[in-house]
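Only one protein chain is missing; all other protein chains are in place.
And now, chain A:
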């Protein structure tokens, strides 16, 4: 069942917005006044937890100006965005990802693979020197490598639930450091790199990872951003913990928030039917 994303119209009650050009302002539940109470059961894992909020940003369009924090706030599931920080889980996820990237193509020749005959180099007895067999032995110069590297698969397995928790921790860490933003949609109207690069510098969103919840990255944004270094767009499906930690800033669109809350939210018995 599709829950409506709750986007609240905020009155001006957040005391200090750190709207510097380098960071986004986010509002946690502690800063909101009690007059704006969240409706129960919308995007929450448990009725006992209170949600976490982040103000919605906007990249604007080719004509409109960008707004770092609009007058709307997005309600987020605290199980995903306000998870206790577990650095050891992040370590597991990051190491698992980097292991999978290894090419594993280091190779050496053993004494059986080195080119050469099996002839005994000198007689067993009589020469006064050490006994030797063929010329490819690892003791000798030009011989094979003993126990050298061979091409192998360095990838490891990690339980799915550990990866999911890693994603929750990474997103929560980003939100806590005020480096997580939510944008209504990532449908950038243009196709040219210039205007987008200029807009991103204006907003101060260099070194940002944009995450869309759609099946494919919107074509305009993809083409415009593909040549901008320090900006990357990815689908929520392809988001991994390593990228979520590596990129200094992560901006989700509403569809991505929906997707992540569905994938990472607490599974109840009702959901499994």
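Keep this in mind: a residue touches a chain if its C-beta (ideal position, glycine included) is under 8 Å from a C-beta of that chain, and two chains touch if they have at least 3 such contacts; residues count from 1.
In this section, contacts and distances are computed from a predicted model.
Novice: One chain isn't displayed here; going by UniProt, is it "Ribosomal protein L15", "Auxin-responsive protein", "TGT ribosyltransferase" or "holo-[acyl-carrier-protein] synthase"?
Specialist: UniProt protein name of the non-displayed chain: "Ribosomal protein L15".
Novice: Pick out which of A:73, A:90, A:251 or A:264 touches the chain that's been left out of the picture.
Specialist: Considering all chains, including the one not shown, the answer is A:90.
Novice: Which parts of chain A face the unshown chain closely enough to count as touching?
Specialist: 85, 87-88, 90-92, 94, 170, 173, 177, 242, 245-246
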